[in-house]
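Note that this complex is displayed minus one protein chain, with the remaining chains in position.
Let's turn to subunit A:
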């Protein structure tokens, strides 16, 4: 497909922005990354995503596409030669989409809940819920990967992208709280997968370094305490 004008509006700390970046990398699509300044929204963002005013937004030609997983599916459908991101079988696609919905609606909000938990008991409960979620995802990994390295099989797929983008923030939460969420004994397959995912060619240059992300998290927390 002839290379067209492809822009991505985003920010380096955002896990949601990572998703389309990984997809575009997998497809070897050249794109311009327009970094939004933290704390303000550009005119282009407000014009391209008037409903939610959030990143990421993919702008292909002049057309904006919003919502990270919707962008990933769009990239997969437009640049459709070579490696496919979604599985080809409709049932496998449904399973991948189900788990991606679970990750966004239930699991990642659980990670946020850890930092918001008031008191030791509440924190402990929040941590247990995230770990319980990872145990479910471990089981999903075993079923989807069929013995291979990724949810998508030999190569990174939709569900790898949907979950893997949160590894940076997961590691930050572990460091800040001094506990393990991704535990080798409880979720051995996911533990291995996390390393492989993070070092994959499509991911390694855009996965934020944990220390840099931790500094950013501290700035965020200070700002929210001040307001």
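In the analysis below, a contact is a pair of C-beta atoms (placed from the backbone, for glycine too) under 8 Å apart; a residue touches a chain by one contact, two chains touch by 3 or more; residues count from 1.
Methods note: contacts and distances are computed from a predicted model.
This complex has a chain not shown, and the name its UniProt record holds, of "Septin 9b", "6-phosphofructo-2-kinase/fructose-2,6-biphosphatase 3", "Ferredoxin" or "Probable glutathione S-transferase", is "Probable glutathione S-transferase". Of A:97, A:123 or A:196, it is A:97 that touches the chain left out of the display. In the complete complex, the hidden chain is touched by one of A:23, A:66 or A:163, namely A:66. In the complete assembly, the contact with the undisplayed chain comes from A:78, out of A:78, A:113, A:131 or A:176. Even with one chain removed from view, subunit A keeps its contact list with that chain: residues 51, 60, 63, 65-67, 70-71, 73-74, 77-78, 90-91, 93-94, 97-98, 101-102, 136.
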